[in-house]
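The complex appears here without one of its protein chains, the remainder shown in place.
So, subunit A:
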Amino acid sequence: MISAIAFEQAMASLVRDADPVLRPDPLSREELLEAYHPDAGPEARVSLRVGPNRGDPCHPALARVVEGDALIGDVDLAAIAPMSTDVLVVGGGGAGAAAALSARAAGAEVVVAAKLRIGDSNTVMAEGGIQAAVGEDDSLQRHFDDTMRGGHHAADPALVARLAGDGPDVVRWLIGLGVDFDLAEGAAPGARLMRKRAGGTTAARILSHRDFTGLEIMRVLREAVELDRGVTVLNRSPAIELLSDEYGRCAGAVLYDLEHRVFKLVRAGAVILATGGAGRLHLTGFATSNHYGATADGLALAYRIGARLREVDSFQYHPTGVAHPPHLAGGLISEAVRSVGARLINGLGERFIDELAPRDVVTAAILRECAQGRGVGRDGSVGVFLDTPGLLKERPQLLDKQLVSLKHLAHRCGVDPCVDPLLVYPTLHYQNGGVAIDGNGATSVEGLYCAGEVAGGVHGRNRLMGNALLDIFVFGRRAGAAAAGQAGTPLAHGRIGLGHVQRWRRELTRAGVTGGSLSPVLYPAYGNFELRSHMAAGGKG
């Protein structure tokens, strides 16, 4: 057990009157990351043994998933008549909804398959906001440069240019659907958008709706999708395998209908995977801010059918997850709280990092404080203080307008944020890499598109606040339009099946990868789900 400073003692050290001075740092940011970030160190990656990325680095736990065997074989699909559509969207979050709406706008018929229910996603949980370079002191170029630098220059410049370039138009599109954004002070006609600073950026570029921007966006998009008669929404229908044709192209997917406990085949002119990230795999033992369904399903499905991955050894651990009380561990405290001025304070009452440095740097700094015994210990949890009293003593009104979610969360933690600081510790937040895509979301497999967190290359090795919400709409819309363009191709007629699964199994055997796990994982371990026993059982569940 790492030592920590007891909560009561740490509280006594908390400076109440003055803004604490930032402690000088002997390490450069690079050295700090190398020494303390979870992505660093010898345990952080293994080499993939099979598939298009053989030899490339991958997080060890994720490697077990993407090198997994399929859950089904040919025998499972006998005598099931497929339903057909132009575009199949797998995933019901922001990227999936955007893809569905833009495929509809391009004239395609769309099926959306959601594992939980359309809208249940990380999107609805996004608090901080969405980046778009609209300010006079800002430019698309600055947004591009900030994103490239924030991602340690590992991102694909063409994707980043598209991200930054589409930003303002995405905001116009969202407003057109009825998504509200906060305005700066001033009369309504001619008013400007309210802009917040994000860590690691050179201009105030975060647009938001209060501090529940994702909820505002997702409820509008879900309504728009559900009201569109050309979209069939299949809730509680996780994709458990893709379908391929004789040329190896992606031609649909096998869904599991949780209500009726049967498989369903969907044949499609194109498939868009928008399945999100991997937080619920609890990589490296971290708690997560992610929603229940984030189990890297899309990565496993895409890799097995032959799509290339990238940067799957790079994850974002958000600096400010809840550390106490333990049963809420991992819940997110938005960067918005630091963005409006809250400080991070260790058990000695010291400020130890620029709170608006890039997220990976702030996370590494917090992990260092805790590793070196300067963390705050309470009931077996360790963390550092997020000094909300210091912030709110000058500006108590923040709680009612801009930091509504913070107020809500603090209440559930049993904390009055005006009096007591919150105890925070990094939480697994985002998959920086993913399936390699081009500017239209196309993968290296014909007929297969990816958008949102499942895709890689947009954020390099570290994502900036507000760029995930933008990413899902930029590439969701692009992928939807491109996939619609594929509808009506010969894919709709040839033989489809699990040829790629047979090929994959031969490759696993050749590489000596046997007795591994099955994927997609679908639910975290505490979800008590096992496909075959679920199919065999009756009743609700």
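What we mean here is this: a contact is a pair of C-beta atoms (placed from the backbone, for glycine too) under 8 Å apart; a residue touches a chain by one contact, two chains touch by 3 or more; residues count from 1.
By our rule, contacts and distances are computed from a predicted model.
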item	value
Undepicted complex member, UniProt protein name, chosen from "Cytochrome c", "Purine nucleoside receptor A", "Ferredoxin" or "Ectoine/hydroxyectoine ABC transporter permease subunit EhuC"	"Ferredoxin"
Among A:P168, A:G248, A:G373 or A:G497, the residue in touch with the chain that has been omitted	A:P168
Identified contact with the non-displayed chain, of A:A154, A:L328, A:A481 or A:V513	A:L328
Contact residue for the chain not shown (choose from A:D120, A:E241 or A:E335)	A:D120
From A:L33, A:I130 or A:V233, residue that would touch the chain that is not displayed	A:V233
Positions on subunit A contacted by the hidden chain, ascending	116-117, 119-121, 124-125, 132-136, 139-142, 144-146, 148-149, 153, 157-158, 161, 164-165, 168-169, 171-172, 175-181, 183, 188-193, 201-202, 210, 212, 214-215, 219-220, 222-224, 226-227, 229, 233, 235-236, 258, 291-293, 325, 327-328, 331-332, 354, 356, 404-405, 408-409, 412, 523, 526-530, 534, 540-541
